[in-house]
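Quick one: the structure is below, questions incoming.
Only a single protein chain was left out; the remaining protein chains are all shown in position.
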Amino acid sequence: MANCKYEWPAAGDRRLIGKSISRIDGPAKSSGRAKYSLDINLPGMLFAKSVNCPYAHVRIKSIDTSAAEKMPGVKAVRVIMGVGKEVQWAGDQVAAVSAVSEEIAEDAARAVKVEYEQLPFLVNEADFDKDKTAGRTRQAAELKVGDPDKAFSDPDVVTHEGHYGIPVITHCCLEPHGHVTEWMGPQSLRTFSSTQGVSAMPAQFAEALNIPANNVQTICRYIGGGFGSKFQMDAWGLASAQMAKDAGKPVKYLLERAEELETAGCRPSGFARVKVGAKKDGTLVAWESDCWGTGGPTPSGVLPIPYVLDIPNRIRRHTFILANIGPARAWRAPNHPQAALLTMTPIDDLAAKLNMDPLQLLMKNADLASEGRGKVYREELQKVAEMSEWSKYWHPRGDKTPGHIKRGLGVSIHTWGGRGHAGNCLVTIQPDGSVTAELGSQDLGTGTRTVIAIVAAETLGLPVEAIRVKIGDSHYPFDGPSGGSTTVGGVSASTRRAAVDARDQLFAAVAPGLGVPADQLEAVDGKIQAKGDASKSLTWKQACRKLGVKTVQAHGKNPGQCMLGSSGVGGAMVADVSVDTETGLVKINRMAVAQDCGLIIDMKTAESQCYGAMIMGICYSLFEEKIMDNITGRMLNPNMEFYKLAGIGDIGELKVHMMTGPGYDERGVIGLGEPPVISPGAAISNAVANAIGVRVPTLPVTPEKVLAALAKGGMA
Amino acid sequence: MERFEYANPTSRKEAISLLAAEWGQTEVLAGGTDLVSCMKDFACTPKRVVSLKRISDLRGIRSSGKELRIGSMTTIRELLEDQHVKQGYPALIQSAEYIRSEQLRNMGTIGGELLQRPRCWYFRLGYGLLAQYNGKSLVPDGDNRYHAILGNSGPAYFVSPSMMAPILIAMGAQVRLEGPGGAREITVEKLYRTPAQPDEREHTLHPNEILTEIIVPRQEGARSAVYEVRQKEALDWPLTAAAVVLKMNGDTVSHARVVLGHVAPVPWPSPEAEQTLEGKTVSEDVAEAAGKAAVSKATPLSMNGYKVQLARVAVKRAIMQAAQGGA
Partner (left out) sequence: MKQKKEKLLSGKKEADGLTRRDFLKGAGVAVSGSILVGEAQAEANPAEGSAQVQGPGEVPVTLRVNGETRRLNLEPRVTLLDALRDRLDLTGAKKVCDRATCGACTMLMDDRPVYGCTVLAIEAQGHEVTTIEHFSKGGKLHPMMSAFVEHDAQQCGFCTPGFVMACIAFLKTHPNPTMEEVEKGLGGNLCRCGTYWGIRHAVLDAAKAMSAEAEGGLIHG
């Protein structure tokens, strides 16, 4: 890493990297000027609406679109699921219509007549025996390490057995899935897509429409939430382009709220019978789990349990349940929140059985974490204990203070990879001094634009505002999709390499005039100057003017030379809750997280990821559930009234600490979007157990479940 | 949303003349937050919508020595800001403050609040008010976690959605209804009923009547409070609610009104709880006993047993709040 020209500046030389910098697209967003795909209005544009199947599992017997086609204002109708096709979940798009207004399109969609043949369905999977009876189970591979049977049979080993679970939830992106499509010529398409993968979208349209991929341009300047669910063109994307072609007009086809919740992705559930054993001193030695869950009609999501801690003797069996619900899509940290809950809650129960402080138990076992990350976890647990005043507020299970309000603390740890994805950046320096960084990337709200600007500005010795970042267009150099916390590592590395090369080209152009060898120049404070001799300097503008009519352009790639990023982060989170034992209501008092992610580019947006993740975690811990009806097979809460999200008064006080400095910074840039959303479920569940003395075995922790747990009493 | 005709009369008489004599043909538009949502869900599909917004005398609050008269088109925000209400009817303020959305308070009217349609998810998904599917109700064997625990012998299982009706009933309020045959005044309690047929509504308003006024008698010497058990601090529906009005004779309850919300297809007065309170000095134990009495006849469904406990607690806490000085 040493002596590589691309390496990150040393700590003392960083003017911008690691500082708290406001996102550069903040004004566009807060003023409402930012145009999302849902906001795109094109001349003559048509509005598309879906014909949604109201049944969970049916075969299509007939479709009659004639009445819809005849309606004034209707310009195109497309069947998405033809006769004979099997619909696998309620709400799925069977057909679509395009019309001159949203209202007419809706009328027309309702005028499409579809006949269905009913097929057997399963929509609730929590009861494993019922799943089995229904023939909906599919065994996944078993994983066995060591000798769990022997370890459990050791008389010195204390074991705990329990049942735990976390239901299917949805992404509930505020901007629904979809696209505006416009044909620019007979073989040439432009799409305004709400997507996490701008560069990858054209190929999907091209293949489906049988046109050259280079003839498709995808634009996504802003996206109203994705969380892992927006990588695909989807049936509605194709139908949009087809109807746009049929009608000869652009078509806007983004989903309605109900179909967004019913069909545009779910996070698979996870239920498990867990047995975990430790020596009396708390050393974890054995694990056994039988886990099941569903992510829709096809197998998805083997949960990596035991999570983080590689207990030496362990066996896990996983069974997929095939259910008729909207399909699994990556949901921020796929499989990890479920795995954290199914691991950290039984371990917490075991700690209670051992009369141990669970935070101490995690400390003790931290070296079971892979890649030698035990030391980091201990540092993070120590930090989060301070932040949450653990020693002051934690108590053995069951708050003994009189009254019906019981307070408790819970802890969990988590991990994620987050290596930067492959991608390209093009940095251009114009003779007038203006600088652009172009990438076929996208900013999901994580601060991607800002990170690119900071890296380029740091490298070129310019203020952040001097960099024009162009992303969100597939005409820019190919960049990876934004999933799995891979974006920040990818774009920061490619931008760094491009900016260093562009800067060096500029150095070469001005070196002769300054009488200084190019490798003795530096770019700082808006100047190009001789290292250690400010008398030999040019302002940025003067320097660029020396380019004459030449423009400096440099491509940066990731991966590439120099270790600019790596993989593997951790974090520790504590939840502090109060539970009303008469009503079962859980109130968040405080949440705290200590999180590492290597070298932080922008402290402000990094912290925002943690704050946001904790809030999202509160939502799925206390409120969220895709509620399915056994009789009709439909989702009962496909709206935001009963698909509940926390509001501004429901989150308590939040504390974030980013682990930085020696031991962290030299790891380079690592992603952060996923990790802090993993632990809240386990931390909150553990806090509730600490407060009331009994385990509420499944999320969300609703009043109903708290009261049931209290009524049952004793350890679950 | 289906297409509809829109009418915006300027007088009550005109409004009434624009309404059809049977349900389903016309709907009255007040604040719109519920009706427009309902129409978007196709749970209501009127051919004509009659807006009351231009009828100026439906708006405003008048206070006399003996009563408060609230025009049905008075917004929740206007109610919250009214000095007479603040001074003489603090539990009404408390109730309105549970509507945790400034937007809804600005748009929503008290008349609309009382007559909003149930939130039962089967109703909103299009299975009708009685949630009928293949000739029987979906609720008993379906997901009934938010459904009724009282007055639920069928065929209606939804809960009355109004957040303000319980306290108004407890205060002995009346509503004025005007129709083609003239005006009538009935208690708020009598405004509601449990429908027995799919084409019946959950209230006793005639299809061509409008609710014009809410009349609240002066609450002299009364202590009152509203308590909602709700998951969220932010805008949310209560899981259960209780409204209590206690008339005191020194330390003793001389007369009590206890009305539960979100537990039955109608706001649910509890004579059992009232009897428990009357003649007693309120204590934690007495309140607890009243709470128990309030749910003594509860018949929870397969998934909503927890609401019995919540209702019990809501009643107890509302009583304690009222006794300690009230809202």
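Residue numbering begins at 1 within each chain, and the chains themselves are lettered A and B in the order written.
Note that contacts are C-beta pairs under 8 Å (C-beta built on N, C-alpha and C of every residue); 3 or more make two chains touch, one makes a residue touch a chain.
Please read these numbers as outputs of a predicted model, since none were measured by experiment.
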item: Sole residue of B:107, B:293 or B:311 that reaches the chain not shown, by the stated touch rule; value: B:107
item: Residue of A:68, A:104, A:251 or A:599 touching the missing chain in the full complex; value: A:104
item: Which residue of A:18, A:202, A:297 or A:445 touches the chain not shown here; value: A:445
item: Contacts of chain B with the absent chain, listed as residue ranges; value: 1-11, 14-15, 18, 29, 32-34, 36-37, 39-41, 47-49, 51, 53, 77, 100-104, 106-107, 232-235
item: Touch list for chain A against the chain that is not drawn; value: 22-23, 25-27, 29-36, 38-39, 41, 47, 72-73, 100-104, 172-175, 222-227, 256-257, 444-446, 604-605, 607-608, 611-616, 619, 639-641, 645-649, 651, 654
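Simple rule for what comes next: only the chains that are shown with their structure count from here on.
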item: CA centroid of chain A to CA centroid of chain B, Å; value: 41
item: In the complex with chain A, residue positions of chain B that touch it; value: 1-3, 100, 119, 121-122, 124-125, 127, 133, 138, 141-143, 145-146, 229, 231-237, 239, 303, 306, 309-310, 313
item: Interfacial residue positions of chain A with respect to chain B in the complex; value: 103, 106-107, 582-585, 622-623, 627-632, 634, 636-637, 639, 641-642, 644, 646-650, 702-704, 707-708
